[in-house]
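Presented below is the structure to which this report refers.
As you look at this complex, bear in mind that one protein chain is not there, while each of the others sits in place.
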Amino acid sequence: MAEVTARTVGESRATVARLTVPSDANVMGSVFGGVILDEVDRTAYITATRHCRRNCVTASFDRVDFLGPVHLGELLTFQSELTYVGRSSMEIWVRVHAEDLLSGDTRPVGNAFVTMVAVDKSGRPIPVPPLTLKTPQERERFAAGQTRMEDRRKARQTVSRRTTRSR
Amino acid sequence: MAEVTARTVGESRATVARLTVPSDANVMGSVFGGVILDEVDRTAYITATRHCRRNCVTASFDRVDFLGPVHLGELLTFQSELTYVGRSSMEIWVRVHAEDLLSGDTRPVGNAFVTMVAVDKSGRPIPVPPLTLKTPQERERFAAGQTRMEDRRKARQTVSRRTTRSR
Amino acid sequence: MAEVTARTVGESRATVARLTVPSDANVMGSVFGGVILDEVDRTAYITATRHCRRNCVTASFDRVDFLGPVHLGELLTFQSELTYVGRSSMEIWVRVHAEDLLSGDTRPVGNAFVTMVAVDKSGRPIPVPPLTLKTPQERERFAAGQTRMEDRRKARQTVSRRTTRSR
Amino acid sequence: MAEVTARTVGESRATVARLTVPSDANVMGSVFGGVILDEVDRTAYITATRHCRRNCVTASFDRVDFLGPVHLGELLTFQSELTYVGRSSMEIWVRVHAEDLLSGDTRPVGNAFVTMVAVDKSGRPIPVPPLTLKTPQERERFAAGQTRMEDRRKARQTVSRRTTRSR
Amino acid sequence: MAEVTARTVGESRATVARLTVPSDANVMGSVFGGVILDEVDRTAYITATRHCRRNCVTASFDRVDFLGPVHLGELLTFQSELTYVGRSSMEIWVRVHAEDLLSGDTRPVGNAFVTMVAVDKSGRPIPVPPLTLKTPQERERFAAGQTRMEDRRKARQTVSRRTTRSR
Partner (left out) sequence: MAEVTARTVGESRATVARLTVPSDANVMGSVFGGVILDEVDRTAYITATRHCRRNCVTASFDRVDFLGPVHLGELLTFQSELTYVGRSSMEIWVRVHAEDLLSGDTRPVGNAFVTMVAVDKSGRPIPVPPLTLKTPQERERFAAGQTRMEDRRKARQTVSRRTTRSR
């Protein structure tokens, strides 16, 4: 099938830069973590859609640690690429950096692993093209992604048990 | 000190309802997961700030599973409450529901555990009031929160090792 | 008919909390009264739509007095409930409070009576379910709502006469 | 005092045209009444600030009747002018029209009387310049505005009594 | 044909006033030039659509000089009118002024010539009504517009040659 021709990691890579504006921050000038996750998700959506050329929906966000505060007026940069591709799900790795435009200081803000699923019009999962791995690094990341996918399945069960117990 | 008078779970509980609008969704009408996390974070910020009456910043988001897609025009409801409080960090549990306003069908979308930290003007962590636990359920949740806080510390170390290895 | 089964006041009650952001305020940091009325209307829409599960449009806003200024960064809370239901129109009472998140001070900002009408696809009014009144207070409010509905009809005529005269 | 030199009605008149966009409407494409009131308030703010050149806050909105629905994509036009000026309060009359840009059909949507108050930095009312009336129509409107200001004072008392009774 | 009845310059003239809000400006409080061009384009769209009552798309913006910075909180006013009309393209002249609402100082910010084209549903250019010129000034502007339209055609060729050479 033409649609499932394998694609490389480079073909769906995306970069989004965004100047933070006042409505992104609380009254103290600290940018909301959720505003950053919103843009992480939109960047991951670009990468996932570029890979499969279908409608994609977010299935999960792995744990995200914010390495430090972001201040109003800084430039946020989001770089996303595919690390792992299953039958209809894709793992997208998004790294976030903040740049103080006046000083030039740039620092990592955090990074996220987003799982997206390609869906048809009635919302059912559909197959996505396989991922062509070109470098040893890409292969290593794919293996790590596969492990995380397993961890996710287990965590989902553990969390669901713990949640049931604790609520 | 007056500021560190213990507060109950109920004193900082918050509910936010939000009608989804077109800019929240992709061109297929599926609401972005990141838009939901943005509102989760703002709701958690209300609860955290109500508890400590200080500026709060997001330290981390635990893994979030989206239980199903949300469609444009639906009403999202966010309910947040404190589950665990440490020295300067707070764990806020936010549950999200979607309601189809025309049919009345309401379903869970997912839930998140957000860690927030109270900070002073230079961004350094400051102590927050202790949490008064009133019901057995609150005590159980507090214990589960403490376990998750430990899990987070370990995961942070594991992820940081794995990340170093795989990049 | 199934659609016109009476519903209680509690079934359509809604609460919306909203952090004010810089674009809600003028350059002096005073939140625009119109921003508050915008959210009042959206909250009333949730209550009206929950009651009748049809498309609803705003027919009128009763006079609103703002009891004092709201400052940028404060949390606004909107609580809405049905007070009176006619054949196709509904009166929704929305109370607004402002909370200074850092001090905890909470004060009333004002309250509004919004009249909404359920309409079909061509915009014609359609019947809505009756309102089941459960407490003496709900019955009192319903009677007061009926009086206001009468006052509105008269005021509409007076205003229309006065307007014609004065323009 | 130079600041209290009387100004004419024409000097503070304002016109605002605004293309409605998707986030202004509900999922059926009906523009929210509150979105219209938001723009009414911002237009009134322009007129009030032009008259007194001080910070102005909204004190009240008189009853607003929406004469019919507004559909997504239509152009809304807001025309505002001063009708009455007291010591520190101003009554601004805002007329709203909707224009279907493709057919050219234009119709009145409603009109509002907004009361604004000039305030100093600590929020206390301050005097505003008197209004110079030039035409018989302006004088008639001023008299009608004075009557409405009286009506407002009485209504405020009646509402406050009725509210106390009915809650 | 009824649709091509000539229309006057006055019939499509438009005025848009807009209060600048924090998300319009960089962190220094200077309003982005692009925000002004966004509103210039929307105002030109109103004028073009009012003239032809069809969907219009922007073909080009002539060079725009910003005569000075605009500060957050100022009121921007956009006045647009048709200067020249070809077969399916229209030239719209938009003048921009900034007003400091507290001092009353008003100054020109710049002016733009926007070319818009009427298109059918598949995006193909369609004829627009001719422009009725009533005053010597309108006739002079029409002639100047015709010259600019010629200049544009030549410039397009020059730029395209220079671009090819320089990239």
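The chains carry the letters A, B, C, D and E, assigned in the order they are written, with residues numbered from 1 in each.
Note that in this section contacts are C-beta pairs under 8 Å (C-beta built on N, C-alpha and C of every residue); 3 or more make two chains touch, one makes a residue touch a chain.
Keep in mind that this is a model prediction, so the values were computed, not measured.
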Where the missing chain touches subunit A, by residue: 14-19, 42-43, 45-46, 49-50, 53-55, 75, 101-104
Where the unshown chain meets subunit D, residue by residue: 19, 21-23, 72-73
Interface with the undisplayed chain - residues on subunit E: 26, 28, 30, 32-35, 37-42, 45, 55, 57-66, 68-69, 111, 114, 119, 123, 137, 140-141, 144, 152, 155-156, 159, 162-163, 165-167
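By definition in this document, only the chains that are shown with their structure count from here on.
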From the options B-D, A-B or A-E, the pair that copies C-D, where over half of the contact pairs coincide: A-B
Selected interface, A-C versus D-E, where C-beta contact pairs are more numerous: D-E
Interchain centroid distance [CA atoms averaged], subunit D/subunit E, Å: 30
Centroid spacing, where centroids are CA-atom means, of subunit C and subunit E in whole angstrom: 40
Multi-chain contact residues (two or more partners), subunit B: 19, 42, 45, 55
